[in-house]
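Note that this complex is displayed minus one protein chain, with the remaining chains in position.
Chain IDs A and B follow the sequence of writing; residue 1 opens each chain.
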Amino acid sequence: MTTQPILRVDHLKAHFRSSYFGVYREVPAVDDISFDVAPNEIFGLAGESSSGKTTLMKTIAGLITPPLELIGGKAQFSFMPPETNLYGADPAQLARIRWSKLSYIMQGSMNVLNPLRQIRSIFRDFAAVHIGGSNSDFETKTVNHLSRLRLDPSVLDAYPHELSGGMRQRVTIALATICRPDFIIADEPTTALDVIVQKEVLGMIRSIQREMGSSVLFVTHDMGVHAALTDKLGIMYAGCLVEAGRTADIFNAPQHPYTRHLIHSLPRIGDTVQRTGLTGTPPNLANPPSGCRFHPRCPLASDICRTERPMMRQIATEHRVACHAVAGDDA
Amino acid sequence: MPAYFNFAIKRLWQFVLVVFIGINIAYVITHVTPIDPVEQSISAVTSFGNTSPEAIADMRRSLQELYGLKGDWIEQYISFWRRILQADFGPSLSAFPAPVTSLIARALPWTFGLLAFTTLVSWSVGNLLGALAGYYRNNRSLKFFGVLAMALHPVPYYIVALSLMIVFGFIWPVLPITGGSAMDVQQGWNWQFVASVFHHSVLPALSLIMIGIGSWFLGMRSLVSNIITEDYVVYAEIGGVAQSRMMGSYIIRNALAPQVTGLAMSLGGIFNGAVITEKIFGYPGLGTLLVDGVYAGDYGLVLGVTSIAIIGVSLSVLVIDLIYPLIDPRVQVAS
Partner (left out) sequence: MKRIIFDLLKYNNEFRIGVFLILIVMTMAGLSFFSPYPPNDVFVVPPDAPPSADYWLGTTSRGQDVFWQLSIAIRNTLAFGLLVALLSRVISIVVGLSSGYLGGWVDRVLMAINDTFIVIPLFPILILFYFVLRDSMSTILLALIMSSLGWAYDSRLIRSVAMSLKTREFTGTSVFSGMTIFEILRREHLPYVLPIIFSTTLNNMNWSIGLEVTLAVLGFMDINTPTIGGMIYWANQHTAIVAGIWWWVTFPVLTVVATFVGLYLIAVSINEYIDPRSRLSRMGGGQS
């Protein structure tokens, strides 16, 4: 707790606002979210699809384009000047930190490599300006980096369509780490891969993170992956962060009813108990429920849940939860 | 390389098919109609003046040969193909005794030059402006150009050419409105002739470019506005890839492939436009030859120009197809 966080997200709010053919919609996809990421830490974000994980990611990364709008709050990186979000920052400043300090592994990585460009040129496009030096220096560095990740340098000659899905994802990870960034945002990087490849890719992320000492913000809906990979974990539901803490604590003692459901739905070998699903469906964010957004599906819901939105409260060391039904000291 | 070989074979086969079907249509048109084309031609030629009965009989004989009306239909069909493959369309009736082939050979460079130049200009300028308009969506002058293209693009060649002719021929007569070069200039590689050719081609070229540029612009603009939402462009943007690289190698490069296919698919239409434009501006190319051939009832000429048009257009399409893998390396794998 003494170290300065590398990323501090503070009451961040971003909404989708659209008006088309006369229908106005406002969707609070990121609603008042706060958390910190420490150096050399993998912070996981979990939640169902359309719970706002990707939007949160984009907002933090400053990739805010209409109809998404930043409503309020901050997402502050330690390598940026104080009190500046990436969104709206000086373009020259952004150009300096992009890839050298902050890089990304995106959702749907199958399509993030320009289909009409050789891998070598793609590496050069992204990284040459940060690494500098002559072409042959850069080539040597790229080859070294690839072999560190146990990738054959011949991939540099390939076009993306000539590589398999897993291979493409590994190339993307190599691309995202070649400048040894302080912070990596990884959005569902393994979702589209089969289990074997998924395991290899996760191992690769883990080892390169250890080696470089970077922080990773890792988003996936797969709780199994979180258990295996992350140090800290945040649970999202309907645009809100409902629980955050050390991954081990959350798995051992989940507090929020939604978290409990997520964890208990994980299969265990030898377990024959019939798993019960949650009733109902995730809420339509264009018209979210009043009070706690989880209350229509919550087994513990009481009157206060229907009217008053629960705030994040500290209940143990580095463990916060937003639920009226969970007792704890006020944060 | 074997992948490319397979690909080329496939394209070549399509080329053969196009020519085969095209020429067969021409055969069917000229042979299955109830009207006797020989008598048609003779009446068209003789209506202009007195022709002696012997000359008419002579003409009828050579026409029947030319049409391949001798023998049963299989023999006719084979001799028809032989003529086409040997590029032998007989003597021109309207410019007797010059062979049709030499008339076409004289006209071909004009059409090829005009079409190659205008297509290249409108394709590249239209695509470049369209790409910029798709990327910089709020640029005022590009938006204005878009409105202009929207209004101009659906108008047929004839109307545009006629309007240009009225404006520059009658209202503000600064450009020659007819011919391929000035009458009093010796044809050949001399400065005066070349300048005259350029001067005379301004209006035909302008009308072809005005029509062509709009569709490339609109097509490219919508392609680019889709491409900039693709993952690889968004990723390159957040990766801080330089603007110029982004525009060239990420956006335009990826939009180019469909636009090259589009070029191949619209060559036939472009040729249609050239026929009309040439006729309006009296440009000495294939279009003028074709239309004058119809007026003069010159069967050999009309059939010759039609066949050359079919073969020429499909040959250009074949060339584009064959270089396409350079633009999109994925195509060989797919096929």
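Heads up, the rule we're going with is that contacts are C-beta pairs under 8 Å (C-beta built on N, C-alpha and C of every residue); 3 or more make two chains touch, one makes a residue touch a chain.
Everything numeric here is computed off the predicted structure, so don't read it as measured data.
Residue-wise, the contact with the chain that is not shown comes from B:159, picked out of B:3, B:120 or B:159.
Only one of B:22, B:130 or B:239 touches the absent chain when the whole complex is considered: B:22. Mapped onto chain B, the interface with the missing chain covers residues 14, 17-18, 21-22, 25-26, 29-30, 33, 35, 37, 40, 137, 150-151, 153-159, 162-163, 166, 170, 222, 225-226, 228-229, 234, 264-265, 267-269, 271-272, 275-276, 279, 290-291, 294-295, 297, 299, 302-303, 305-306, 309-310, 313-314, 317.
Methods note: only the chains that are shown with their structure count from here on.
Chain centres here are Cα means. That of chain A falls 54 Å from that of chain B.
On the chain B side of its complex with chain A, the touching residues are 230-232, 234-236, 238-242, 245, 249-250, 253-254, 257, 328-330, 333. Of all residues in chain A, only 61, 63, 94-95, 98-99, 103-104, 106, 108-109, 111-117, 121, 125-126, 129, 159, 161-162 touch chain B in the complex they form.
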